[in-house]
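Would you mind keeping the following structure in view while I ask a few things?
Incomplete set of chains, arranged as in the complex.
By letter and in written order, the chains are A and B; residue numbering begins at 1 in each of them.
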């Protein structure tokens, strides 16, 4: 059994941004030497996400607009009594998810035709980490 | 260590439909020969889900109605400028989730009393795939 651990550092230019990290994850899978197994990819922060969807610029705008509708920025969150201003980012990350688990088959991500891995930042413009943990053989 | 990979093909009759796939996953676990480990079950498409909930017809209707409320069909999504008409399906799938990971204990899915695995289709009536990846011993 093999295991492999990697950390991707991400610093977004905007406060809210969706970034395609598929290539970095694919490189981690290659480095791991795992041919059959699983790759966990998760945000190590609680105001950002890792999720799988389509690389299409319009859809990425739709995601951000929709998240603002169902998990809006609002001054009156109780979390803001601590001095924070990012309660909406905790909610948005919950909708989009913390992590994905991807099968590794024949040494590569076992993906459907449109699957791409994204880092979703909802409280950005600072250095954050994504964990890649691979197990298999 | 053992690994096992299977692909379930699904073609729904309706555009939006929730289908119980617990039995097919259970058969994959048996075929794998894994007694202790984990089974990843994920949609390979970005407009459909795999999730765990209850096999109750009324609840399945509630899920579909609720998804239409919080992630509605709308002509004005930016994604539709590409010619697509299914942006709502990307959002609905995000709410319901791409994947589940189920523990395998003593050779079977280690489930609570009501857990059932569903494929959730939100842009259907065509052939799609669900991946089952099993690792363990």
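Observations on the structure shown:
Following the convention adopted for this analysis, contacts are C-beta pairs under 8 Å (C-beta built on N, C-alpha and C of every residue); 3 or more make two chains touch, one makes a residue touch a chain.
The structure presented is a predicted model; accordingly, all values stated were derived computationally and were not measured.
Note on stoichiometry: the full complex in this file contains 3 copies of its one protein sequence, with 2 placed in the shown coordinates.
Heads up, the rule we're going with is that only the chains that are shown with their structure count from here on.
In whole angstrom, the spacing between the mean C-alpha positions of chain A and chain B is 20.
If you check the complex, the residues on chain A that touch chain B are 1, 36-38, 51-54, 56-59, 61-63, 66, 70, 95-97, 100-103, 105, 110-115, 135-137. The touching residues of chain B, when paired with chain A in their complex, are 1, 3, 5, 38, 40, 42-46, 70-71, 77-82, 87, 90-91, 94-95, 97-99, 101, 129, 131, 133, 135.
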